[in-house]
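One protein chain is absent from this view; the other protein chains keep their places.
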Amino acid sequence: MNVQRIRLIVQFISFVVLTYGGLFYIDMGNRMPTFSCAFVDDNGGSCFLVGFQHMLARPFSEFWGDAGIRLLKVLGVVSLWAIVLNKAWCGWICPFGFVQDLLTKLRNLISIDMSRFAWMTRTRYKSVKYILLALLILIPLGIGNAMLGMPKLSRDWSAPFCQMCPARVLMPILNGDFSEIYIDFSSGPGMFLTTAAIVLSGLFFTTAFVKRRFLCSYCPMLALLSLFDKIGFTTLRKDGQRCTRCGNCSRACPMEIREIEEEKTMSNLVTQDCILCMRCVDVCPEDEALQIRFLNMPVYTATEKGFLQRQSGSSKEQVESEITKHD
Amino acid sequence: MSYYIGIDIGSATTKVAVVDDETILGHKVVPTGVHCEETARDALDLLLHKLSLRFEDIKSVTSTGYGRRLVKFANSNISEISANVKGALWYGEQTGIQVRTIINLGGQDSKVIAIDDQGVTKNFAMNDKCAAGTGRFLETMARILEINVTELGEISLEADVPIRINSTCAVFAESEIISLVARKKLKSEIIAGAHYSIAKRLSRMAKRVGIVDQVFFDGGPALNDGLIKAMEDELATDVYVPPSVPQVTTAVGAALIARDEYQKENS
Partner (left out) sequence: MTEQTKKLTKRERLANKVKVNLAMSVREIMDQINDQGNRPENMAYFDRIFETFEHGGEGTVQPRKGEKIIGTYCLFVPEELIYATGARPVRLCSGAYESVEIGEDYLPEGACPMVKSEIGFSALPVLSFFHQCEMLVMPASCDWKVKMAEILSEFAPVHMMDMPRVKEEESSRAFWLEEVKRFIKRLEKVTGVRITRRRLKQSIQMIQRAQVEFHRFHRIRKATPPVITGRDALEVMNAYFYDHVEDWTAAVSKLNDELEERIRNQVQVARVGAARIMLTGSPMVFPNWKVPTIIEEMDGVLVADEFCTSNRYLNDMVAVDEGTMSDMVHAIADRYLLPSTCPIFSNSVDRKDRLLQLIDDYQVEGVIYHILKGCHPYDVETKIIEKLMEGKGVPMLKIETDYSPQDVEQLRTRIEAFQETLKGRRG
């Protein structure tokens, strides 16, 4: 079975569960580190960011009480999720990512070539997601506290990330809810943030026909999850001696990660932008050069035979029979 | 009429040639016996008898070849290099070829002589005390293959691909050929291989001296068409062989030298 097909199925299931699960009384809680938007009415579990941002918007002193414990609880649940599944949240579960992957499939269907960032550009933009993550925490804190010599921010800044999040605009549409497409003219910050959300939603569609998973590179959730890369249960191992640096992995990587090709010594190649889509393992032609492990157990290993099987496309049966015949 | 004699006593055969003031009258090739002088004398008598000449008609005799000093009745003797050059140039003139390189393959020796455009010997090379790449080698091979030496050329031309004979030494080459026979290799290909091995050796020697067209090839083995082909391939140039009897070039040259000397003395 093709791993990408399995991934697509898993993505589809999680998309259905997370977007429509509410209709079937599914509730996986609202502490999930993935873009299953809380504004989707029938969601079967939602992104933790809404509550998280609201919790942060209070004076520091309150954190020494119940609020602090509630915050720790949220962080605890999120960390647990992040450690168990790490980046699989992005590559396998995120419904917003799934929609992007579907658009990529559409682009492939109509044969539109994708473009790539120059290496320099790609490297430079890496920090954007961390900046967004920092703002996502600092702005709510700034509502409850006067920090950095600035006065307290107005309530109009509350849940700033959700206000500017394109998933908030787009995902409810899939639930028949078009009400999130708006610009909030009631306040300055509101107008700024909701306009950004509309612009990002537009980019979401246009970039899907130019690049793969364009928005993911700037996603603060990815930044957050990447903090758990080193302790996550899922790892991506590379046998440097077997690697020929053929570059297939980095070329096929939707996140345009170069380390996967260049690194020969690093033991775990789940890097900050990795979404664990395992596309690199798909296109690796060297036996055991790349390997996905869960709790150190191999789950998906690159093999020459597998590579050829996946590559053969239309004449798949033929190569398969050839390969099995030779086993 | 004045007649002049050239005698070339080689290791395998003795060659006698008679010339007059204008042309070659005749020549004779006999195997060299134990007594060189007697063999030479006998051959000469036979030839003179055939030409209805008497020994007394002869103005001068020049001997050449290994046994040249053993011919007591010769008026003079001369090295086979000079005699060969003389003879080759004469044949060249007759056939309209400007000879610049002579390759001579004898029974036990081989030599390459370079001549300048004035017909003067410029340089030469000889094999040293080794039968590799000489006529003797061909004879040995013919014996092993149980065929006549004269058949070698014709048989070798039937070969598809010559078999490489790696040994250059005649003795080792002999055992190499025996092993090839044992491995049921085609005779034609073995012989052709031997021809190329000789040709390669000669062409290496020729390269030391410097090959300039035209190339003249004489000596007994020059009768062998297969060897000629091999020589042409290895030297990558056309090779000219004197018509009918390539062995006698040197004897003819000696006779011509006898004539020249006589004429010079008596003019």
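Which chain is which? They are A and B, in the order written, and residues in each are numbered from 1.
By definition in this document, contacts are C-beta pairs under 8 Å (C-beta built on N, C-alpha and C of every residue); 3 or more make two chains touch, one makes a residue touch a chain.
The structure displayed is predicted, hence computed values, not measured ones.
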Quick one: jot down which shown chains the absent chain touches.
A, B
Which of A:N2, A:S61 or A:N108 contacts the chain that the document leaves out
A:N108
If the hidden chain were put back, which of B:M1, B:V161 or B:A182 would touch it?
B:V161
When the complex is taken as a whole, what residues of subunit A touch the one chain not shown?
108, 111-114, 118-119, 240-248, 251-252, 261-262, 264, 283, 285, 304, 307-308, 311-315, 318-319, 322-323, 326
Provide the residue numbers of subunit B that touch the chain removed from this figure.
160-164, 193, 196, 225, 228-229, 232-234, 236-241
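Here, only the chains that are shown with their structure count from here on.
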Approximate Å spacing (C-alpha centroids) for the pair subunit A, subunit B:
93
